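Incomplete set of chains, arranged as in the complex.
Order of writing sets the labels: A, B and C. Residues in every chain begin at 1.
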Amino acid sequence: MLSPGTFRTVREAGVKTRADYLLEVDNVRKEFPGVVALDNVTLRIRPGTVHALMGENGAGKSTLMKIIAGVYQPDTGEIRLKGNQIKIATPLDALEAGIAMIHQELNLMPYMTVAENIWIRREPLNGFGLVNHRELNRRTAELFRRLAIDIDPASEVRDHSVANRQMIEIAKAVSYESDILIMDEPTSALTDREVDHLFRIIADLKAQGKGIIYITHKMNELFTIADDVSIFRDGRYIATHAAKDITREQVIAAMVGREITQMFPKEEAQIGEVVLSVKDLALEGVFRDVSFDLRRGEILGLAGLVGSGRTNVAETIFGVTPATGGQIRLNGQPIRIRSPREGMKAGMALLTEDRKDTGCFLALSVLENMQMAVLTDRFVTGGFVNQGAVNAECTKMKDAMRVKTPNLDERIENLSGGNQQKVLIGRWLLTNPKILILDEPTRGIDVGAKAEIHRLISRLACEGVAVLMISSEMPEILGMSDRIVVMHEGRVTGILDRAEADQVSIMRLAAA
Amino acid sequence: TTIGVTMDKFDDNFLTSVRNAIAAEGKAQGVTLQFEDAQDDTGKQLSQIQNFIAQKVDAIIVNPVDTSATPKMTQLAVAAKIPLVYVNRKPEDKELPANVAFVGSNEKVSGKLEGEELVKCLKGKGNIVVMQGQLSNNAALDRTADIEEVVAANPDIKIVQKQTANWDRNQALDLMNNWITAGDKIAGVAANNDEMAIGAILALKQAGVDPKTMCIGGIDATADGLSEVANGNLYVTVFQNATGQGKGAIDAALKMVKGEKVSSYVDVPFEKVTKDNYKTYMTK
Amino acid sequence: MEPLSNTLAAPDRKPKRQRRLPTEFGILAVLIGIALLFEALGWGIRGQSFLGNQQRLLVMILQVSVVGLIAIGVTQVIITGGIDLSSGSVLAVSAMVAASLAQEPGYARAVFPSLSGLPFIVPALCGLVIGALAGFINGSLIAITAIPPFIATLGMMVTARSVAQVYTRGQPISMLAENYTWIGSGAVPVVIFLVTAVIFHIALRYTRYGKFTYAIGANPQAARVSGINVNRHIMLVYTLAGLLSGLAGLVTSARAQSGQSSMGLGYELDAIAAAVIGGVSLAGGAGRITGTVIGTLILGVMTSGFTFIGIDSYIQGIVKGIIIVAAVVADQYRQRRRRKV
């Protein structure tokens, strides 16, 4: 067994090994209390390829990657790097052995600058052993130039949007110049424009002979960049195929173990009267002159580039950040919404964009997470929670959403990202909203669940719920929306009907 | 025989002397002693007494955190029929029942002795500052009141500043520093204990003022205090007989255990200490 | 590249449903362990039973009842992600105010000579209101100005202590009437402590108040988006904590039959320690009253045990410090092993 240090020496010497596989994982098993996350899985990565991992939420993809990156220790199994067996005990071991990873959750230090975040532990030092900040920023600028990223290296991370943070993570991972680069859903926070950008970076890395493990739930990405595809289900390895030899349907079938007929099951709903009308809505310094109508039974898409202000519009309507100008009418009546509580009283619900920051109560159970919003006006008598009734509702919701969890008492932190998202959607559906605002509802959700969620949204619309849906995924926006509002830099640049909307027309308005 | 002893606090220099005296006397008399530190907390002290009672000790010696709570302690001991001796601080009970006694000194005297000596030193006129102990502490309140009483009788002496340094040498040092820079004309320092007086002396030295030119008074006659008296920096301190109190407490407790009668107030008088007589206290 | 294995249908795999013991179980085991240790030492050293003495068992709880009352309030504050450093000082103010209204009639040095012989309810209510008011100020500062709870309650700690001192200019208040001191005598403090614990245990576990408290601690932003009025709730939690400090003040002054401005000095730290030993997370969102009660009892058993086996009081602190750490390490270890991470 080789030590990671030896690997570093070998790598630094520039010795080229002639192994067929960069990385081989054999019979790795990992158990968490109550869950077998990985059940004797196997994986082989060829040099100079992009190897996609596909699988439903909770299939064990992230867990396997964390084992390779030294975050978790496997219960059994072995890992070989370029043909040599290796023990990766810490993340540092992985980095030294030439394995870098972009984690599914952002792992940045908000109060530190972009440059400090990227080069942490590898800061350039001057003659006195002090960090040379000028050189640090220069290196970062150089890295960004190479990757064509436009971010100020000296700015603090907390000032950046989620998308920018994701790009910073990507740059950081690239900066390790590792042989194997693991990307765990890197595009879930990106719009098409950044995704294209990322793909160019990946193509470039591939050309250098590196192996890239790419996890995604977006089918089209798979066929754009992947060479090989490995499929996982329920902690088990199912199969590996060359991407060109397999169809989308086959992948999905292997992933979910059943047929999924339609991806965007939009049903025609009866579109009724205007429920919510927004006129010249403004939030000082962020957006202004936002006007649109939302009707009963309608799914209104809200499209735009990252940072165009969509999230802020949604939050303002719901009362998270009260508007500084303009008017909101509810069923024709002007209404002022100054807090989420008032938003909820007006029959609204908002699924927020950032699961970790504004969504989950990470320390609490699935049950508590799901029931919290509904407790503000139901299931409570004399202050006491009618736990039996709530449990029943939550269990129903959990089953309906197919949340993968050992039980409702599991801490939500231990659920896979996609399953967390389902719990949060469940939270809002329990409140029986009239107006449902969804900010990136299927971020990080697997195809099967995505189809379920889309069907759910459609059904809600049919039942008369008005849906405002923000999404950075073009097919989702196009597939689901009755009309599409496009924003650019805090202003509405156009509203398209389903019939006239296509990728090009939206992009034109979004980049206007 | 086992005697439970609860002391206000272990960190206090003077009370440490009392405690040591109790320990020494207990050893000499062949008594098993169990000390507890009430850490300046009446509640804790009550619990310690209750623990002693639960454990059925033969007698209890209490150095009260706050004398206003002694009626309750008396009640507890009487109910459990265990002899109780208060040491050092005079209980506030209207009168002590049989089997309960106080061994200590009359706090009213200490501040008076200090004040009168300072008046002598000041020759009847000048500004003085008063350093108080903890604001909630009986001794601090009494000693300060004594000083004020003496000053009131001498119209040419004025208290220009009065503040707490919490019995602590370092805090007194800082306080004195601040007073010096405030520019008051100060001729004397009346501190509630020696530690604070020494803090004032250190501050004066550092400010380039010879403490010998000032009238500084403390209370307790601790070892450090006495050596300052010897140096002439400390004009007066007041000897509180720790050994006498400790020995008296054990004696009283043992007598009561044997069923003998004990006077309810055993006075161990304060004695003033100046340059003239400090040598006799160096060995005590 | 050949498929490494054929697509296989996953057999129905039941997730192992593992019933978790409540987290307090571990620290309860530690409590029992410490008690048994003293029992063994007791027979060895003193030839007596440590636990087989009703009076001692009562004293064990009695001596931590006041800290326990405070700890119940502070537990809830900590669950919201805050901290309360002011409880000891608020206790003192409440004790002083209540005591000043509960003096025996005809006592010459009474604070308010004209206000003696009042019915119990008057001093009691005043003490509680003072406590609640202090808590309300804490909560308002934290909710409205968004300063760290540490600072808001530190300010209150310093201020309230000073108020207690200035109230009678440091003089203790004694000669309290018997219609007042009953709440501090005998086992009454123990009853008050345990009843309060049960009430707030229920409140935290079965009411909306409790659910919201945990939610705010786990993620205040998510709580707000979920429609919880976070500011109002924070004010409520701190007010209740203040109320409990006020109650602790009543008990303390009644127990000592006097009001002293130095009462409760440092209790805030004991209370926080009891809560944290009992598994309340300073990061917020986790913890239970049962754990806090057990943490409080650990402190009580330790104190009585030390006196019982007669540990040299100089080294009591050393032993106490080590036991506190060891208790939490043992608990942690047990939990970790269970988690097998």
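Operating definition for what follows: contacts are C-beta pairs under 8 Å (C-beta built on N, C-alpha and C of every residue); 3 or more make two chains touch, one makes a residue touch a chain.
It should be emphasised that the depicted structure is a prediction, and the values quoted were computed from it without experimental measurement.
Colleague: What copy number does each protein chain type have in the complete complex contained in this file?
Modeller: For the whole structure file, chain stoichiometry equals A x1, B x1, C x2.
Going forward, only the chains that are shown with their structure count from here on.
Colleague: I'd like to verify one number: the distance from the centre of chain A to the centre of chain C, where each centre is the average of its C-alpha atoms, in whole angstrom.
Modeller: 42
Colleague: Would you kindly tell me how far, in whole Å, the mean C-alpha position of chain B lies from that of chain A?
Modeller: Taking the average C-alpha coordinate of chain A and of chain B, the gap between them is 70 Å.
Colleague: In their shared complex, at which residues does chain B touch chain C?
Modeller: 4, 10, 32, 34-37, 39-44, 46-48, 50-55, 65-69, 71-72, 92, 134-138, 140-141
Colleague: Help me check something: in the complex, which residues belonging to chain C touch chain A?
Modeller: Residues 1, 3-10, 13, 15-18, 20, 206-209, 211-212, 214-215, 217-219, 221-229, 281, 283-286, 338-341 of chain C touch chain A in their complex.
Colleague: Quick check on the complex: what are the chain A residues that touch chain C?
Modeller: Contact set of chain A toward chain C: 31-36, 42, 44, 46, 228, 231, 233-234, 236-242, 254, 257, 318, 320, 339-341, 343-344, 350, 352, 357-364, 368, 371-373, 375-376, 380, 383-385, 387, 406-407, 409, 427.
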